[in-house]
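Attaching a single structure in structure tokens format; questions to follow.
Left out: one protein chain. Kept in place: all the others.
== chain A ==
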Amino acid sequence: MPTALDDAPAVKTAGAPRPRGVRRDRRRAALPYLLLLPAILLELLVHLIPMIAGLVMSFFKLTQFYIRDFSSAPAAGLDNYKFVLDFDAAAGKSLLGSFWITVLYTVLSVGFCWLFGTSAAVLMQKNFRGRGLLRTLFLVPYALPMYAAVITWSFMFQKDTGLVNDLLGTDSFWLIGDNSFWSLVVVSVWRNWPFAFLIVMAGLQNIPGELYEAAAIDGAGWWRQFRAITQPMLRPVNQVLLLVLFLWTFNDFNTPYVLFGASAPKEASLISIHIYQSSFVTWNFGLGSAMSVLLLLFLLIVSTVYLGLSARRRNAVV
């Protein structure tokens, strides 16, 4: 039996004059579960059951013929997995290609978001004229609805009428071919770096000012203070920030989808676009699910290793 109310002594005294009946205790014990119930039910419906269903689906031959009645789909065993993991065949090769594109996209995008966000937040620690205005301006890309921002970029990337070619004095295609990958990175950084800025700024606010004062009395200069106070104090914030940015960027579907439409150029075909195409364009849900499960496994492994490493590092420091 879970205990009813834990470290809330005042409540116990409040209940003391009355004999506390068993019914009342039960009600108390059930209360936290009742409070959680709506959240649990909805998480089950939208996340957990679909995830289990996705896992099951990945073992079936769920093509367009079985969508109406998917209980009649024939079992496929590991065929879907074998098919997408056969890197010598076309399907496997293109999945592997998408994977590497996504890795590069994630590394570049997260790297620049973090770099821009941290530099801006650190350089804006000192008060100067117009700081509040600049702070507000920097948050606008993050506040904009994602599709409005990306549509604007796709306008800027137009070959003959676009601002980018005008600015660079070039006459290139930006939404097809090799350039499309770089367009994707630029848009994603533009959109997400303010989030890094916001989080690092919040982290900086949590560093007590006395630390800097004490360090200044000890004669530590700006750089020394940054290395010895700002950086270590930001480490926990950075760990969460980088993980969140990594997961968002690796799963990103919206940016390429709005920038290029449902058929992204192969140079910018991220893994989520790849899965979307095989599921909703060629209607092979079994294959799509198998790829999704592989994607989830990959993300789980990376996150676990990352969290493990950062925990060990924290312990080593202490």
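The definition used in the following text is that a contact is a pair of C-beta atoms (placed from the backbone, for glycine too) under 8 Å apart; a residue touches a chain by one contact, two chains touch by 3 or more; residues count from 1.
Please note the rule applied: contacts and distances are computed from a predicted model.
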| item | value |
| --- | --- |
| Chain not displayed: protein name in its UniProt record ("Carbohydrate ABC transporter permease", "Exosortase A", "MrpF/PhaF family protein" or "NADH-quinone oxidoreductase subunit M") | "Carbohydrate ABC transporter permease" |
| Option from A:Thr63, A:Asn254 or A:Ser310 whose C-beta touches the chain left out | A:Asn254 |
| Which residue of A:Phe87, A:Trp100 or A:Phe280 touches the chain not shown here | A:Phe280 |
| Missing-chain contacts mapped onto chain A | 2-8, 10-11, 13-14, 28-29, 31-33, 35-36, 38-40, 42-43, 45-51, 53-54, 57, 67, 70, 116, 119-120, 123-124, 126, 128, 134, 136-149, 151-153, 155-156, 158, 160-163, 165-166, 190, 193, 198-199, 201-203, 205-206, 212, 216, 221-223, 225, 236-237, 240, 244, 247, 250-251, 253-254, 257-258, 261, 272, 275-276, 279-280, 285, 288-289, 292-293, 295-296, 299-300, 303 |
